[in-house]
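Missing here: one protein chain of the complex. Every other protein chain is in place.
Note that the chains take the letters A and B in the order they are written out, and that residue 1 is the start of every chain.
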Amino acid sequence: MTTQAEMQIAPSAHAHVERKWWHYFTFCEDHKVIGLQYLVTAFFFYAIGGALATAIRTELATPASDFVSPNTYNSLLTLHGTIMIFLWIIPAGAGLANYLIPLMVGARDMAFPKMNAMAFWMVPPAGLMLVLSFFLESPQAGWTSYPPLSLMTGKVGEGIWIFSLLISGTSSILGAINFLVTILKMRVPTMTIHKMPLFCWSMLATAGLILVGTPVLAGALILLAFDLLAGTSFFNPMGGGDPIVYQHMFWFYSHPAVYIMVLPLFGAISEILPVHARKPIFGYKAIAYSSLVISFLGLIVWAHHMFTSGTPAWLRMFFMITTMIIAVPTGIKVFGWLATIWGGKISYNSAMLFAMGFIAVFVIGGITGVMLAAVPFDIHVHDTYFVVAHLHYVLFGGSVFGIYAAIYHWFPKITGRMVNETLGQIHFVLTFIGMNLTFMPMHELGLMGMNRRIAFYDARFTSLNQLATVGSYILAVSTVPFLINAVWSWMKGAKATDNPWNALTLEWQTSSPPAIENFEVLPVLTTGPYDYGEHQSEEGKLPPGASPALSGSSSGS
Amino acid sequence: MQGTVDPNKAALNYHNEEVAAPPHEEHPDLRLFGLLVFLGAESMIFLGLFVAYLTFRAVYPSWPPEGTPERELALPAINTVILITSSFIIHNADTAIKKNDVKGLRIWFSITAIMGAVFLMGQLYEYSKLEFGLTTNLYASTFYVLTGFHGLHVFLGVCLILAVLWRAQKAGHYSDQEHFGVEAAELYWHFVDVVWIVLFILLYIL
Partner (left out) sequence: MLAGIILTLASLWYGQNHGLMPVQASNDAALVDGLFDTMMTIGTAIFLLVWGVLIICLFKFRRKPGDETDGPAIEGNIPLEIVWTAIPVAIVLVLGIYSFDVYNSMGGFDPDAAGDPGVQVAMLSEGGSAMPLMDAASSKKARHNHMALGIGASPDEIGVAPDVTVNVLGMQYAWIFTYPDLGITSGELHLPANKNVRLNLKAQDVIHAFWLPEFRIKQDTIPGIESELRFTPTRVGDYPIVCAELCGAYHGGMASRLYVQAPEDYDKWVQESMPIVENDSQTAADLEKLASTVALGENRSDADYLVPAAHQMGLDAKALEQLHYTMPHDSMRHDAISHELMPHDSMPHDSMLRASL
């Protein structure tokens, strides 16, 4: 236990200013306001994306195209994909990062608060544009928007789609600059890089991916916009262009985007599990560096989305190997998490249930991910419901479970009130059942021959599709207890203490909700972020609510 | 405002905390680092476009495709010389402000801005003389989009330089201690310059 002698005292000028509700609707530079703005906005778009998904599943309840027209169906799936990725999961991750990074590293705010606010305020217009495009000539070429199809159908919507993605991409880049600089440069002096919470590690990896990947997508979209609006032929074979180049540029971003969506939640899970299992994280450095390895490998696997497209044999083999290797750092994480909870004293609250549910469903997505990397197998299942199942196990089972776990875990910190556990557990059970019922049958559908993105299908697939549709309705219903819980607990929930989970990371060492400048006195670390159980031998049983790990914190003040 | 006080001093002189501290003064000035990260991301757009260009080139049997009118090399070469020279000139401004020489800053920045404007006009002149349009063929499209996108960056760079010049009118706005704006504009200008060199080699030489 090393105690630092020097203490950095920088009392804040605004520490006792109250945060008013209307601040949340303004251009506010406080990272906590921005974090919440992101989370709430993202959830709003999640509801829209979810409604679209329910419409898609309703259409697919019968083999015929009877609920919506095939054109509308394609708009539904295009907007569902785009909204869920660019307006729900990525902004939700950014929201968590905004809220947590400064608190976790002991900073008063992000490095560039104004830019941070700008980044957030790009999201609502981008999202609203996209939603409005549905009522014009909506985009119908899928969220991948492959030319030449995207140059031929729903042109107005396609233009809006491009513009909207450029805006949200810019927002994402500005946010990532903030995360990177804050994590690297603004930690309290006592926090060495190896005492940094794992969420910060994973956000570091995420920020790197955003900064390298998103600009390339922007490049692709600029060229696509020229094809669409100015009549050039970069990607249009009719004029001598090459649609494969678009696919490469698109996936160079959009594969890393999967890690941009799931790495923040890997980090969140690494925070949540040790706290509720009362055990140190198993293999801190392995988990920390595996994020960076995933991020690096994530940049050199993109063409596995193009195995059946214009990808020559040797490239197929190269991308097969790199893709499979990603299983190794991911496996390190999963096994590390399992070893963390093994032998712990686990409290099964909503946060922990979602965190363990995350591991349970994510591992299925991971296994099918390795399968899909195998070129001969991928050739069979590419663009089928097997892929749909896989990606939803990763993005719903991974990201969405992770977001829920994070919301339940940090809810007391953010709102100063506890969640209702009963509603939380109902939410978990419904989500877990609904998710598996919706997406598990899709594996078999894809293997048996059902292609994706179709408004009507062969009648022999009916029963499994109906099962999935029932599952999707359960999923839709499952958000109701969550919403009631969140709103009711925020208003009327039991008051939370500053550190209800007895956690060791810095965000718990300040008041709940944190003061405007986060800390009365900047904290000085005395232990690592996950040193649970370490002081029992020396100091005996510690009373709950005490903050054994830190001195100079403001808890209790 | 952030970074006007040396962070290390701020940390050490915490006894003198009553000198009303703006909220973010406890961390060092990270704006230059942030700008570097931003330029890193920005260069990825160009990298993406360059690789796309090289791929088109590699996939086509002949490049530029047959029937593409010839381009003149003299004008872009002069333009290149102007832009590279301006990168050296703008560096003098940085040296000047580090000696607290605001007048020198103004002079060197003005020259750079003029050279940037000349480059842009040269570019537009070249466009007007070219015998192919944006949609003539794939080569023409990539040519216009790449040079145009770079031209946009040059334009932004000139705007940045003009903004610094505007601010430099106020005495004491920039000093040997505090001149982030100058450094940022210079760094951006160098970035634009380096991108142009790659672009020039790709489009005109190869």
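The rule is short, and it goes like this: a contact is a pair of C-beta atoms (placed from the backbone, for glycine too) under 8 Å apart; a residue touches a chain by one contact, two chains touch by 3 or more.
Quantities reported herein were computed from a predicted structural model and do not represent experimental measurements.
S.K.: Determine which one of A:152, A:193, A:229 or A:483 touches the chain that has been left out.
M.R.: Counting the whole complex, the residue in contact with the absent chain is A:152.
S.K.: Can you say which of A:129, A:300 or A:332 touches the chain missing from this structure?
M.R.: Result: among the candidates, A:332 touches the missing chain.
S.K.: Any idea which of A:122, A:141, A:406 or A:423 touches the chain not displayed?
M.R.: Of the listed residues, the one touching the omitted chain is A:141.
S.K.: Suppose we count only contacts with the excluded chain; which residues of chain A make the list?
M.R.: Within chain A, the residues that touch the unshown chain are 65, 69-71, 73-74, 140-142, 144, 146, 148-149, 152-153, 237-238, 240, 242-244, 277-286, 308-313, 316-317, 320-321, 324-325, 327-328, 331-332, 334-336, 338-339, 341-348, 356, 359-360, 363-364, 367-368, 370-371, 374-377, 379-380, 382-384, 443-444, 447-449, 451-458, 530-534, 536, 541-544.
In this section, only the chains that are shown with their structure count from here on.
S.K.: Between chain A and chain B, tell me the centre distance in angstrom, where each centre is the average of that chain's C-alpha atoms.
M.R.: Once rounded, the distance between the two centres reads 34 Å.
S.K.: Once bound in the complex, which stretches of chain B touch chain A?
M.R.: Spelled out, the residues of chain B in touch with chain A are 10-11, 14, 17, 20-28, 30-31, 33-34, 37-38, 40-49, 52, 55-56, 59-60, 65, 134-135, 137-138, 141-142, 145, 149.
S.K.: What residues of chain A sit close enough to touch chain B in their complex?
M.R.: Where chain A meets chain B, its residues are 8-14, 107-109, 111-113, 115, 173, 176-178, 180-181, 184-186, 211-216, 218-220, 222-223, 226, 230-234, 239-242, 245, 248-249, 252, 517, 522.
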